[in-house]
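A single protein chain has been omitted; all remaining protein chains appear in their positions.
Right, subunit A next:
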Amino acid sequence: MPPGWLLFVYHLIKHIKEGEVNTAFSAVIMLMISFPDITFEAGKYVDDLVSFLADNLEALFDFIFFVTSRSISGLTDFLMIIPWWLFIIIIFLLGWYFKSFFSGILYGIFIFLIGTFGLWEEMMITISIILTAVIICLIIGIPLGVAMAFNKWVSMILRPILDAMQTMPSFVYLIPAIFFFGLGNVSAIFATLIYSLPPVIRLTDLAIRGVDKEVVESAHSFGSSRWQTLTKVQLPQALPTIMAGVNQTTMMALAMVVIASMVGASGLGEQVLVSINRIDIALGFEAGISIVFLAIIIDRITNGIAEKVQRRGGNQ
């Protein structure tokens, strides 16, 4: 069966040949008014690709699943071992060191409040999901950012992909995530990765290219190899900006917490989801404000680290 538009052209030519110009004319008018019967099922190809990958790379996905789920549960177990008062003290000390004494106390109170909501364990699970996601982001993102800064081809290819990753609605990549890793925390990490990877790649790229030209020249002028220039000069010089990327990536990972709970991630996001289903205003508020508290603490502390790094980064 030839596609619709081909039939249309065939009939059009036939009508004109047979002198039925009026019929041909009205057919053209019709074509201008409504979209022609042309279909390109892009989604189907992506669907095929995803099923193909899921079928053929099963071992790989199982491996990723195993490693990721193990690290999340290990991290959660570790965080749960820490006594609640010690955890609050650690948060206080971090806040004190990277921000101020007052901030430290405030962050301690925040954590204490989350505990009083009865969401201590959920908080720990959320923290470990975010930490795992961020660590994977850095492991993948920083080398990619460096590659982008050094090679314009890599940059040309990655740029539109990063744009797509950031603008594609985040619910959409929950679907292939389920295909690959089933319901649970690993799928949540996968979806979180796609959403929060771009900032660290972009800012690493920007940071490396933004290092003062004369400083890089001076590293070269002493006969540094490319690796020495990168590790001893460019990365340390770029560190403050890279840390800004880490901060953004962390915040975006936190923003994904609720959405990720749709594919079965536990933690605070799950509580929000539950409260929506039950129309439970009280739980919704408690879980929601807990996420806000975590966001404030993580943002301020990573920001504080970035500011400290500005000064002492890469020093031996």
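FYI, a residue touches a chain if its C-beta (ideal position, glycine included) is under 8 Å from a C-beta of that chain, and two chains touch if they have at least 3 such contacts; residues count from 1.
Throughout what follows, contacts and distances are computed from a predicted model.
Visitor: Identify the UniProt protein name of the omitted chain, choosing among "Pyruvate dehydrogenase E1 component subunit beta", "NADH-quinone oxidoreductase subunit M", "Transglutaminase-like putative cysteine protease" or "Quaternary amine transport ATP-binding protein".
Guide: UniProt lists the chain that is not shown as "Quaternary amine transport ATP-binding protein".
Visitor: For the chain not shown, which residue from A:T68, A:S103, A:S196 or A:Q237 touches it across the whole complex?
Guide: A:Q237
Visitor: Give the residue, chosen from A:T23, A:S71 or A:S224, that touches the chain omitted from the document.
Guide: Here the residue in touch with the unshown chain is A:S224.
Visitor: Touching the absent chain: which residues on subunit A qualify?
Guide: Interface residues of subunit A facing the absent chain: 212, 214-215, 217-225, 228, 232-233, 236-237, 239, 311-316.
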